[in-house]
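Every protein chain of the complex appears in place save one, which is left out.
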Amino acid sequence: MAQFLQLAFSGIALGCIYALVALGFVLIYKATETVNFAQGDLMMLGGFFGYTAVALMGWPYWAAIIFAILVMAIFGMLLERVVLRPVLGQAQFTVVMVTIGVGYVMRGVVTMVPGWGTETLKLQTPFAEQVVNFAGAALALDQIMIIVLTAALCGLLFAFFRFTRLGIAMQATSQNQLAAYYMGIPVRRVNMLIWGISAGVAAFAGILLAPITFVHANMGFIGLKAFPAAVVGGFGSVPGAIVGGLIIGLVEAFAGFYLPEGFKDIAAYIVVLAVLIVKPSGLFGQKLRKKV
Amino acid sequence: MSFFACENLSIQFGGVKAVTNVSFAVEQGEVFTIIGPNGAGKTTIFNLISLIYPPTAGRILFEGAEITGSSPHKVANLGIARTFQNIELFEHATVLQNLLIGRHNFRRTNVLQEMLFLPAVRRAELAHREAVEKVIDFLDLQRYRESLVAGLPYGVRKVVEMARALCTGPKLLLLDEPSSGLNPEETDDMAFWIEDIKKDLGVTVLMVEHDMSLVSRVSDRVLAMNQGEMLSLGTSKEVQSDPAVIEAYLGKQE
Partner (left out) sequence: MRFLFKTDYDQDIRLFKHNGQRFWYGLLALLLLGLPVLLPEGLRDYMLGQMVFVFIYSVAGLALMLLIGFTGQISLGHAAFMAVGAYTEAVLQAKGVPFVVSLPCAALFAGIAGVIVGLPALRLKGIYLGIATLSFGYIAEEIATRWDSVTGGNAGKHLKPVDLFGYPVDDDIKLYYLTLAILVIAMLAIINLMRSPTGRAFVAIRDSEISAQSMGIHLAKYKTMSFALSAALTGVAGALYAHKLTFITPEQFTLLASIELATLVFIGGLGSFHGAVFGAVFIISLPQLITVAKDYLPAAVGAQTGLQPTIFGLILIGFLLFEPMGIYGRWLKIRAYLELFPFYRKGMFRRQKTYMKSDRLK
């Protein structure tokens, strides 16, 4: 039982990371129908900025989080303005390829920055190495903090989208950009803002992930698991992304323990294939149909 | 037994009753038009006939055989072709390629033969080209043969849609609002072509239309619909003078 609880807990903690990356990813998809293959790399860069604040500039942990989020938000907005805006309107796969290119550049440049380089760096957190005992299971404090902080961020985002007009504006621009323009929605500003928020969320995920995987240039590959998470939850659904992330996290934790070696890595992909075959629109997704 | 018939056709999308209990028969060689206000379910009937949606009730019979529940791609083989209201052409191909695709169900060669481009394939290609050329001549599309569809004006695209449907060698042609978006001169051409299709090609035409003068000119019989239900069925004159139709669609005489 304790083992089960421990596994479930690790699964949920890891799932929170997946959920955060998937969340950033779904936000961009809802607004611009762009699939951002560089979301994991945004997370990686956020982790690096957090590391910089703590290790290289000596700031306290909480200040580092704010710093990383703000810097990445600006980076995300710049990215949208410079690279994504010119291609918006072309075929979906073309835009996907652009984000893949962005990922390559980010990974390459990060290894060339002095102070970052190609090593694996450790981010000091106030709750490293501490453990809380619960029902016989030893739960790592940093995993607890991941879950708590993720929940807090989701609450904040929910309030933001519920009580501002941004949420509706976002959906309008994603469905028909030209019509949205006609309705007076500042489409470009909305898109830029969404990218900024997404990148900020990714940075948050990166800092939360840092104690577990350490900070290094290939950290972003974990972000690829966010795709299965977003698909399972239903592409284009924000609560779906979170639920999907948690499911994938739990599946991986249990697969790693109960199934033979090697299954842990592909468990997420088997799950996503099963979902795509049975219910492509995911748990919360909408089924849309072209009207002829 | 009629050439084409719908019996008690109904379809429901969730709570919306798009088409309720529609029954009509089309005789071979006639031009049958469906009219009605927007949202009456006219295009939905076309979608039902092309088997894009399965009906919740009712049957569709073509040449005596029931086709309800078959697959959409078999429809062309049976001899039914259609145009789409919002033009569904193959944008990145030339007009010629679009029309050649229309000849798909005359394909007698398999993949292996095609990869080797055996003489049989070459002969088939030349035959397809000749057949397509006849349709191009019929609809005066010669100057657009090599143009990419993406750059063509709306009026020409509508004609290409019709040409592509004709290339499938249909016995029944479904035209969805053939004159929408066309200027009076183009509408005139369209009327002539529909008459030619009926007389020279012997194709039965089932049409959805809003332009009453075109309807009066070419139709043999008219069905008026409103809110998914049948309102009136008869010759063009009878339907247009039916008070129920006038009230629902044509506008009451003040």
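The first chain written gets the first letter, and so on, giving A and B; residue counts start at 1 in each chain.
Convention: contacts are C-beta pairs under 8 Å (C-beta built on N, C-alpha and C of every residue); 3 or more make two chains touch, one makes a residue touch a chain.
What you see is a predicted model; the values in this text were computed from it and never measured.
From the set B:Lys42, B:Arg82, B:Lys198 or B:Arg221, the residue in touch with the chain omitted from the display is B:Arg82, counting the whole complex. Across B:Lys42, B:Arg103, B:Lys158 or B:Lys198, the single residue that touches the chain missing here is B:Arg103.
Residues of chain B in contact with the chain left out of this view: 50, 52, 71-77, 81-82, 84, 88-93, 96-97, 100-105, 107, 109, 111, 114-117, 121-122, 124-126, 128-130, 133, 164, 168. In the full complex, chain A touches the omitted chain through residues 32-33, 35, 83, 86-90, 92-94, 96-98, 100-112, 118, 174-178, 181, 217, 224, 227-228, 231, 235-236, 261-262, 265-266, 269-270, 272-273, 276-277, 280, 288-292.
In the analysis below, only the chains that are shown with their structure count from here on.
Note: centroid distance chain A to chain B, computed from Cα atoms, is 48 Å.
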